[in-house]
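A single protein chain has been omitted; all remaining protein chains appear in their positions.
For chain A:
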Amino acid sequence: MFLATRELKHSKWRFAMIGMILVLISWLVFILAGLGNGLSTLSAATFKNMDAEYVAYEEGSRHSMSRSVISENLVEDLKASGDVNDAAAMGSHVAVVLKEGVEDDSEKIDVSILGVEPGSFLEPAVVAGKPLTQGDNYQVTVNSSLKDKGIEIGDTLEIEGFNETLEIIGFVEGETFNHLPSIFIDLEHWRAIHFAAPGSDMGVEAPVNAIMLQGDGIEQDKLANALDGIEVATKKEAINGIPGYKEENGTIMMMLGFLLVISAFVIGVFFYVLTLQKANQFGVMKAIGASNGFLAKAIISQITLLAIISIGIGIILTYGTAAILPAGMPFALDSTLVFSYAIILLVVSVLSSLVSVRRITKIDPLQAIGRVE
């Protein structure tokens, strides 16, 4: 630290410049991470939130809700098989709704209507209002983000291309699916909406899109073979099967990966060049008795200090950015995410310094003797 802090202070501008690069990179890393997190939440929150480990789809649907139609009767069969503790059916339907009484078409809202069995483990707890019941009415609980569109409990929603209206009886929180806010309804009424066109149920009795399974260590193949016409995916596979999820996530992860590699190289090269430049100086210090460890510590603590300060500024800037981003933006920062990327950036920076450390160990103290500059 002795050398590290003094050199940082003495060559402020030199280090401020490299620090600035690190600030910008970390800022971008945090924003991308927040964006990735926000997007994946938007895309799959309802799947992520559900308390299930496996999902049964129609055979050949390749883990996609929209491609899969199976019978709800399978729930009983699945429950009966050994490893499954509980099972519940789910259906999804993308729709456009409009608050009843509003004439302006620009107020239309895209939503995911999700059919669940009231009282099953798939029904999310309401934060306001009442949970779903089995009944004759089209009663729904909706994601609280619809409040921003001026929707309240007791309101009714018209569904485009469907005669019945939905009555809002409760709000749930953090539930989105397919990038759209989720609306939960009991399965029977979901079926009426989703299979409104005659024959669209393809003759399946009590059709649903998928059945979520609770139970640890279910043998997927065995279960799929035991019952006709289904395939079984893990929750993770199911999330990856949501249209666009893998692609979005993959793109952002690739950018993050590149950024980390770039930051490693930028910092590594900067300090390596600096080390080359200071080779004579290090030689002199070795001649007067400095060990490799002493010099290595100086450079590692220098990078660590610089990285901590820069990443810290990056975090502050990120939260500043988050504060001014529009509310509708799929941007979700959580502190664990920020913290883990901060640690990754720090580790990458410190690792990149090892090139310089290696160089230092090779500097010969002989350089100090017999030369005039």
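Here is the rule we use: contacts are C-beta pairs under 8 Å (C-beta built on N, C-alpha and C of every residue); 3 or more make two chains touch, one makes a residue touch a chain; residues count from 1.
The rule is short, and it goes like this: contacts and distances are computed from a predicted model.
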{"item": "Missing subunit (named according to UniProt) among the choices \"Carbon-monoxide dehydrogenase small subunit\", \"Na(+)-translocating NADH-quinone reductase subunit C\", \"Putative ABC transport system ATP-binding protein\" or \"histidine kinase\"", "value": "\"Putative ABC transport system ATP-binding protein\""}
{"item": "Contact with the hidden chain (one of A:3, A:192, A:269 or A:305)", "value": "A:3"}
{"item": "Contact residue for the chain not shown (choose from A:287, A:308, A:325 or A:355)", "value": "A:287"}
{"item": "Interface with the unshown chain - residue positions in chain A", "value": "2-3, 6-7, 9-11, 280-281, 284-291, 294, 364-366, 368-373"}
